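Let me give you the structure first, and then I'll get to my questions.
One chain of protein is taken out of this complex; the other chains stay put.
In order of appearance the chains are A and B, and numbering begins at 1 in each one.
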Amino acid sequence: MVDGRALHRLIEELYPICRSITGDGLRETLRIIGRALGAEAPLETVEVPSGTEVLDWTVPREWNVRDAYVADAAGARVVDFRRSNLHLVNYSVPVRARMSLAELRPHLHTIPERPDWIPYRTSYYEDAWGFCLSARQLAAMPEGEYDVCIDSTLAPGSLTYGELVLPGETEDEILISTHVCHPSLADDNLSGVAVSVFLARALAARPHRRHTFRFLYAPGTIGAITWLARNRTRARRIKHGLTLTCLGDGHPFTYKRTVGGAAEIDRAAVHVLAHAGYPHQVIDFFPYGYDERQYNSPGFRLPVGSVMRGRHGQFPEYHTSADDLAFVSPERLAESWTVIAGIADVLEGNRRYRSLAPDGEPQLGRRGLYRALGGTDIPGLQMAMLWVLNLADGAHSLLDVAERAAVPFRAVRAAADLLEQHGLLAVVP
Amino acid sequence: MVDGRALHRLIEELYPICRSITGDGLRETLRIIGRALGAEAPLETVEVPSGTEVLDWTVPREWNVRDAYVADAAGARVVDFRRSNLHLVNYSVPVRARMSLAELRPHLHTIPERPDWIPYRTSYYEDAWGFCLSARQLAAMPEGEYDVCIDSTLAPGSLTYGELVLPGETEDEILISTHVCHPSLADDNLSGVAVSVFLARALAARPHRRHTFRFLYAPGTIGAITWLARNRTRARRIKHGLTLTCLGDGHPFTYKRTVGGAAEIDRAAVHVLAHAGYPHQVIDFFPYGYDERQYNSPGFRLPVGSVMRGRHGQFPEYHTSADDLAFVSPERLAESWTVIAGIADVLEGNRRYRSLAPDGEPQLGRRGLYRALGGTDIPGLQMAMLWVLNLADGAHSLLDVAERAAVPFRAVRAAADLLEQHGLLAVVP
Partner (left out) sequence: MVDGRALHRLIEELYPICRSITGDGLRETLRIIGRALGAEAPLETVEVPSGTEVLDWTVPREWNVRDAYVADAAGARVVDFRRSNLHLVNYSVPVRARMSLAELRPHLHTIPERPDWIPYRTSYYEDAWGFCLSARQLAAMPEGEYDVCIDSTLAPGSLTYGELVLPGETEDEILISTHVCHPSLADDNLSGVAVSVFLARALAARPHRRHTFRFLYAPGTIGAITWLARNRTRARRIKHGLTLTCLGDGHPFTYKRTVGGAAEIDRAAVHVLAHAGYPHQVIDFFPYGYDERQYNSPGFRLPVGSVMRGRHGQFPEYHTSADDLAFVSPERLAESWTVIAGIADVLEGNRRYRSLAPDGEPQLGRRGLYRALGGTDIPGLQMAMLWVLNLADGAHSLLDVAERAAVPFRAVRAAADLLEQHGLLAVVP
């Protein structure tokens, strides 16, 4: 279990930073993530120069902002980046100009149906500038002249991402990928970052891991593409993966399948959600959303699913200032951590076995196995044991058994452990 | 699109002719079909002599009728072939006799529950004779003597069918088969004939066809069997096929699957009906109905489905005089044409592609592809484009993509065209 408050505190620390797909805000974010991961889970930071060709894309110029505002004739800042980094359209080119409200208006973005919220806008790949503000702010701006200042730089630099590898018994990898490019938005995706960090810490503390775990903290789209471009061969080792997004809000869970739809990660996620007791839905893959788009592209076809609560573009607070610290709660974050950790546990424990007494049922009583059941508090363990024995033909995995027996994975895992201890099972390598 | 009135006019012209599985009425029918097809779609007529062995069958003697009636003692015709060719049991042997009503009665067929309708009866393979009349007519016939005259001939001659081949880029064929043996019945099957003729005209006018299209106009059962007997080898080229029947009435559409049930024609038909917006149902194959029975027989197993509105034997007007010109409407005929043409379009356009930028998503913005979308009015084109790219792995056809994305085929077809124009896709040969 995890303390959801610790996750929330990490989000609080990261929230004020002005992140983008490049720049110092992103670097600061990765520094804090690295500190939160701790020495047992050392984060490596990678800088990739602007102009580097990555797959079909090019690493863009680096963007940094010192200040940005719209001031009225009296010099009062009516829209001020210092109050919220959402006020500035992300990746705005530098501007210093005086203009009428009429000239300014095409550069101002609001959400008319939510007059108190500031929208979140970007213009990464087209030179443009703009400000986001609440509809109420805009309504209060009289006609007249305004001073516009965007003290930003767009210059050769680099794209930064962070990567953590926890080696396991095998080179088969489990990828946990989160995007880290959104500025002051708590759910999208600081919640995903927090769940990822605390999962990494828990796994790092384990004496033994079967899989190698790879945690990626990279800007959306271009970050995943950059990583893939630099790791074409290594990417083949990824046997299971998840993108984590929007995990702190109050919506039911959604699991979005891989493009293949029936990968082990799909079955593990569906199984864990079915037994976790939280409301949830499972949806098919579609080529939109977060970085699962890149991992599932035809050139890679990595089996990467996605776990989320609020869905991409489907809740009103999405990409607005209402996605704030109050929008995410310790309780929901802890639930999300439990689900993701449960999926990791299924993947780690999902082995195939061969019965060492396959002809008829072995005599469990003689071996004290019925007594052994008394020592546990796992419901359904006896039936799980009979199921594991019956399906221990080398062809069925424990997840197959759990699905077939309709019991939680931990029951078949515990049954297999008991049977293995009593010499009735052998793992299939 | 097609003008349903033109289809109805063709039906009107063909309606009065006394057709059968052989004979001059059939020849006249094929002559009119040939004229309606026009010079660009030249119909070939084939005569197969009586006595020719065709598969398990034999081409029967040819049947022609000059006159037929039942006259009362005063010489008045109380049942008269000249008023409706349905009055004579099709393939009746010649008769000239005087007999009492009691003797005549076993040869008279009515529909007691529809007292104004004349039934349609045949006796192709058993020497017999009879008259069909309305129950009201029969009730008005007093006891007494009647003169029976059937001035027909049953003599060595030939069976006639018509065939049109529109060559395509490949020898893979699409077969459109309609039966042409029913006399004055409008829906069964002049509606099928009209849809087939106008589809052939539209396809003939195209500069390019991928498939070779074969249109068959043949008498039911024995005509299809004769064609199959004479084209055993060529039949193997048929990759997709449809029988068309009862397409002018007001019933919802029914698609009847091939015996295999999952052929490309099945998926194309189901897809088109699902997106056409007309009420419809899809039913499994059963070895009864029209000539799909022959094409799907174990010796051929050609993937031939069937599109209809009213179903074989399942509506009261079926095989009665109520299946007349008023029973079929231009609107329904036009809808039917649209559906069949849509199926042909799916088969023609259903290619497999390979992405030329398969690693990650290509940068569509840089190529102006988002702007290109603005120039079209096809809803869902952007998502269709992303889907096509994601599934452009050489294994998925565009119909696979359309089914997966739940968008109309034309959207994925348009998306593939755009992507191909921008150098992002290559067709798999």
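Going forward, contacts are C-beta pairs under 8 Å (C-beta built on N, C-alpha and C of every residue); 3 or more make two chains touch, one makes a residue touch a chain.
Everything numeric in this text was worked out from a predicted model, so none of it was measured.
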* To do: Using the touch definition up top, pick the residue from A:Thr52, A:Ser123, A:Asn231 or A:Asn390 that touches the left-out chain.
  => A:Asn390
* Out of B:Ser158, B:Thr212, B:Asn296 or B:Ser355, which touches the unshown chain? -> B:Asn296
* May I ask which residue of A:Val46, A:Ala357 or A:Leu373 touches the chain that does not appear here? => A:Ala357
* When the complex is taken as a whole, what residues of chain A touch the one chain not shown? -> 355, 357-363, 365-366, 383, 386-387, 389-393, 405
* Asked: For chain B, which residues lie in contact with the unshown chain of the complex?
  -> 55-57, 125-126, 221, 224-225, 228-229, 232, 259, 286-288, 293-294, 296-301
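Assume only the chains that are shown with their structure count from here on.
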* From the C-alpha centre of chain A to that of chain B, how far is it in Å? -> 55
